[in-house]
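The structure that follows is given in the form of structure tokens.
All protein chains but one are shown in place.
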Amino acid sequence: MTPPASHSRHAVALLLAVLAVGYWLASGYYGKELVAETAITAILAMSLSLLVGQAGLVSLGHAAYFGIGAYALAGFGQKLGWPPALAMAAAVAVGALLALVVGWVAVRLAGVFFIMITLAVGEMIHAWFLKDRSFGGVGGMSGVPRLDLSGIGVDLADPAQFALFALAVALLVYLLLDRLVLSPFGQTLRAIHQNEERARALGCPVGRYKLAAFVVAGAVAALAGTLAAQRSAFVSPELMTWTLSGEILIVVIVGGSGSLLGVSAAAALWIGLRHQLSTMTDHWMLAMGVIFVVLVLVAGDGIDGALRGLWRRIAARRAARRAA
Amino acid sequence: MIIQLLNGLQLAMLLFLLSVGLSVVFGLMRFVNLAHGTLFMLGAFVGLSTVEATGSFWLALAAGTLAAAVAGGLLYLGLLRRLQPAGPLKQVLVTFGLIFIGLEVARLVWGDYAERLPGPASLAGATEIFGVYYPTYRLFVIALGLAVAALLHFGLERTRLGAVIRAGVDDRTMTAALGIDIDRVFFAVFVVGCALAGLAGVVAGPVLSVYAGMDMGVLILALVVVVIGGPGSLKGAFAGALLVGMAETFGQVWLPEVAGMLLYGLMAAVLVLRPQGLLPAGPRA
Amino acid sequence: MHKMRRAAVRAAIVGAAILGAGVAGTAQAQAPVKIGLVLPYSAGPFVAIANEITDSMALALEESGYMAAGRKIEILREDTTHKPDVAQAKAKKLVFEDKVDMLVGPVASAELTALFDFAHQAKVPLIIPNAGDNEVTGEKCSPWVLRTSFSNDQIVRDMGRWMAGKGFKKVALLAFDYKAGHQLMGGFKKPFTEAGGTIVTEQYPPFGRLSDFGPWLGKIRDAKPDAVFTFFAGPPATLLVQQFKEFGLDREMKLAGAGWLVSPLSLPSQGKAAAGVIGVLNYVPAIDNPVNKSYQERFQAKFKRTGSEFGAQGYDTGKLIHAALTQAGGKTDDKAALVKAMHAVRIEGTRGPLRIDPRTNNVVQDIYVFETELQGDKVGYKVLDRIRDVQDPPNGCKLGG
Partner (left out) sequence: MTAPALAAEGLQKSFGALEATRSVTLAVPAGGRHAIIGPNGAGKTTLFNLLSGALMPDAGRVLLGGTDVTRDGPDGRARRGLARSFQRNSLFPEMTVAAALMTASAIADGGAAAFWRRFDRDPARADAAAAIAARVGLADQLGALSGNLAYGAQRQLEIGLALATRPSVLLLDEPTAGMSPEETRAMLALLAGLPRTITILVIEHDMDVVFDLAERVTVLDYGAVLLEGTPADIRTSDVVRRRYLGERTQ
């Protein structure tokens, strides 16, 4: 789906950022934790949106790269004692490398088979860290180092400041991915998504472009993983379960897969809803399930579609008024 | 050694009952019903309640199978048929949402405690076979799996409905063009698939015990069987179930270090080397 | 953001309602003592245990009408949804937003790892009502983390000698392949081999994959041990007890294990197969002391089932906290003093005499060896032995105290 005119997109992005900071200011302790969790989930959702929305590659194992980013940070930072910044960069590289190896195999497959192999690899990695006691196995591992931003007067150990930091990173990731989506590379991904055979006949090495998208998505997901690990200074196999992969896929689909802002808004909705429902009832998963099924049935192309529909109606009414 | 072989065979038959429905539906309608595990769990729970109420395992077997069939039917008519034109992604996602719902409904109705579905008194204890004591109930599971496989094979290969289903798997549009009401056939196949999942649920009750959340582990195993065996074909589901059953059983005892990863590695390898699976359905899967 | 407080107020009202039957006494206008519960109430396999602990702790606090040294006690309940990062976030909310005086929880080891660092840095007392990881009161101990349940080693340390003494020379070990599994099997193995026993097989099935114990029981049969010593809880425990009998192993060897194997939570689904199992644990419903008798009567009256070891730990935690608050004269702003008060108190719990060892912050308690037997048509417990005052060595914990 072709992105709307850029000035309206950046306006919406600013609006979302202001809303998030507003919520951050108004909320108490736990609200700030939610802002951090939402920012991290939005980054992860944006990375999957690049795959699902632009290249049309539906992955049901994306949490694996999120988890690998967290575990790599724990490995480099805590076990090998590297400085956090270096460990973080290395963790993102490990995520990209894993995506390269898996993607090299997976992009040859199409449709439901692609879903199956991403699911299989995700479960394989989860099973490995469930058993691997050097990383604490089921119990996970604590003591993950945080970035030292004391130079600019920011202490990431304080959850409130960490939430703002995560929000800033999310905004940065949005700007970077937005440029990528609007670049010739992004346009070619959309061409492949809409008609792979024609793209190949025009001379596009389709496999390499899909692989590049897979690697970028893996790297950004690993980045989100490093943030999640620093948020609670802790990693556990819960970071790479297939249910998390499913939730993120739901967020991307509900957000209107191709739109970075749509999926970010959907991430906020998902986290907020999950929290709100879980304070009301222990059976919040029932409500989430129902809401999700309804959204998939009703929302043609998710929140983004709804936003754009709204936009078009406003523009049409304005034009009608001017014409009258 | 013989015990492990029998254990492998028993797990294989259980997996066959569970995955044959998933596989044929996938072959026919090109979509994966992730809520198949939920129907397995529903069958187990309904079976459990029936045994507690009536004390008869055989009634429970019927009740569990019927409940899953009815639930499957409603699921197809209510949700899945409407999503048919929307393509496989939407259908997969809806069934993913149903997992959440199924889990919580089971927890609401049957609580959080694990219960064991008692096997029939007549099959309790162990019998001597090939010079080894082996639980009689598990021999029943093996026998039941083989019987259902034979029945389905006969139904698919010998009867008119079987021919129509195979044609549908091969080329759906062509079959529809021949004036066969393909939707009614798919509905029947889908309901039978769900019924078998419910049957597998009751049968697994005494072996795996019944608790909210038992669907996840089993669903992943079923997906591996469908992919390895070759989606859409009975022979594929049977072969896949045998391979996975044996790999899971022997893997965990002889290669415990790698056991967890073994299955998924196998599935990934098959997806790459033979995406159509070991024994694909029609000539052109 | 008052919405989020509503769950807390709801719990408080429940507390107050029970208060009606409590002591009249003039409650000064002091703020209430706030206790934050961080347990998995909605997702994952431990929902039942979370409810057992919460219900039993309420039973204990009801006895005083939720009052201690003139201050009302308020319970704030937060759901970890079985996710470690949510557990930590909820703990931070309880401490920084709701200003609770102490935290009680969690159940699973992953959530414990997440909460431990936070409680240590925030200097807020965290009382562990279940998770048994040895390191938490061993080399990684913290002055702020106390445990009222057990350490894995504490449960099985004396079982090795006991079984060797009872003539079990060859034993096979079986537990899931994760930290707790290895700690419990290790804790049994050393004293058992020192007492002359031999381990014939030691197997660790992968955690989290519930297929079937057939393969491992097959290997155990070939090894022909006198007994099998195991660690399983919940659905896997139900499964193992059943399949042990189905494979006819009960005719060739004795089934034994950490007491959760035949916990009251699993007994209903195990049926008669659970009879004849030797267990070792810090609690058995059949313990003969007045506190346990009244606890079981009130629990069974209210919840129509036998109180489990998790319930007993919840009840004793409530009693210990109440005693400590009384000891500290209701003052909770000095958290270090509150911990000292916890060290100073001794109470008679459901499990017998209980105290917190200042050198490790772990509970000192009696350990019971028992056997399940058919009592009428139901399976019941018979206490075989009682090992008094089992205390963990510091194991590298430098609390001194």
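Chains here go by letter, A, B and C, matching the order in which they are written, and residues are numbered from 1 within each.
Basically, a contact is a pair of C-beta atoms (placed from the backbone, for glycine too) under 8 Å apart; a residue touches a chain by one contact, two chains touch by 3 or more.
All figures in this text were calculated on a predicted structure; none of them were measured in a lab.
In terms of the touch definition stated at the top, the absent chain reaches A within the entire complex. Touching the chain that is not shown, out of A:A13, A:L109 or A:A191: A:A191 (per the contact rule at the top). By the touch definition given at the top, subunit A reaches the unshown chain through residues 1-2, 179-180, 182-188, 190-191, 194-195, 197-206, 209.
Criterion: only the chains that are shown with their structure count from here on.
For this pair, subunit A with subunit C, the centres built from the Cα atoms lie 38 Å apart. Counting partner chains per residue, subunit C has residues 47, 177, 206, 208-209 touching two or more of them. Subunit B has residues 107, 260 in contact with two or more other chains. Against subunit C, in their complex, subunit B makes its touches with residues 3-4, 6-7, 10-11, 107, 111-116, 118, 125-126, 133-135, 137-138, 206-209, 211, 213-214, 217, 221, 248-250, 252-253, 256, 259-260.
Subunit C contributes residues 1, 3-4, 6-7, 41-43, 47, 79, 81-85, 88-90, 92-93, 96-97, 109-110, 112-114, 116-117, 121, 133, 177-179, 182, 206-209 to its touches with subunit A in the complex.
Partner subunit B is touched in their complex by these residues of subunit C: 44-45, 47-48, 51, 177, 203-206, 208-212, 214-219, 221, 234-235, 238-239, 242-243, 246-248, 265-266, 268-271.
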